[in-house]
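One protein chain is absent from this view; the other protein chains keep their places.
Showing chain A:
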Amino acid sequence: MSDLSEIWVYLARAPLAALTATLLAWLGALRLQRALGRHPLANPVLLAVALLAGGLLLSGIDYRAYFEGAQFVHFLLGPATVALAVPLYRQWHQVRRSALVAAVSIVSGGAFAVAAGTGLALGLGAAPEVTASLAPRSVTTPVAMGIAERIGGLPSLTAAVVICSGVVGAALGPAVLDLARVRDWRARGLAMGTAAHGVGTARALSVNATAGAFSGLAMGLNALATALLLPLLWRLLAGG
């Protein structure tokens, strides 16, 4: 008995178990996605997060203890973001030709995301700090958290809704684009990256190289535009 509990204490604490569990959950999620016939809701990020979150809640393991191990995977997010320059450079002649259109679409789409989110939240009578936490949800997590802090939101709530928005966009975005009859791969990529940041870009890259390149561009530019403009507009509207 004491042996078992010793092993449990080791597994719950050492980075090895959390890292292995993360990779196993991802492989399991990919299998599940195939088994479900690649249904749009069977998004591997959603499935893997659900598996691991369920595991943590059932076993009572603290998220911080889990992250100690999983941070080795999390760390690769930095170099992977830098690596988005590679698909962008492969499509460079296409990107350069439509740079102006891309920039206008991304900034307008980013503004629409903020306006739609704020309007819906206010319409439903959400508390001001919840509304402020939801406003920057379509940009990449670290930027969104920084913006939330500046406009009176709760950065931790923002982190959660950013991830959820990314997963929703990645899972259902392609179906919505089909419904809206958006067939241009460049436009599809711009839409995914603007509304669903890196998680949407991961989905776009797995479908089409052109869409992936434009999605990575949209993620980066929308992060910059929203970070510069949202706090400014927020102060104007809240102050006036």
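To be clear about the criterion, a contact is a pair of C-beta atoms (placed from the backbone, for glycine too) under 8 Å apart; a residue touches a chain by one contact, two chains touch by 3 or more; residues count from 1.
The definition used in the following text is that contacts and distances are computed from a predicted model.
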Per UniProt, the name of the complex member that is left out, chosen from "Transcriptional antiterminator", "Pyruvate dehydrogenase E1 component subunit alpha", "Carbon dioxide concentrating mechanism protein CcmL" or "CidA/LrgA family protein": "CidA/LrgA family protein"
Residue of A:Ala17, A:Leu134 or A:Ala148 in touch with the missing chain, whole complex considered: A:Leu134
Per the touch definition above, residue among A:Ile7, A:Leu36 or A:Ala83 touching the missing chain: A:Ala83
Listed residues A:Ala17, A:Ala148 or A:Ala202, member touching the removed chain: A:Ala202
In chain A, positions touching the absent partner: 22-23, 25-26, 43-45, 48-49, 52-53, 56-57, 63, 66-67, 70-71, 73-74, 76-90, 92, 97-98, 100-102, 104-106, 108-109, 112-113, 116-117, 120-121, 124-127, 130-131, 134, 137-138, 140-143, 146-147, 154, 156-157, 159-161, 163-170, 172-173, 176-177, 179-180, 182-184, 186-188, 190-192, 194-196, 198-199, 201-203, 205-206, 212, 216, 218-220, 223-224, 227-228
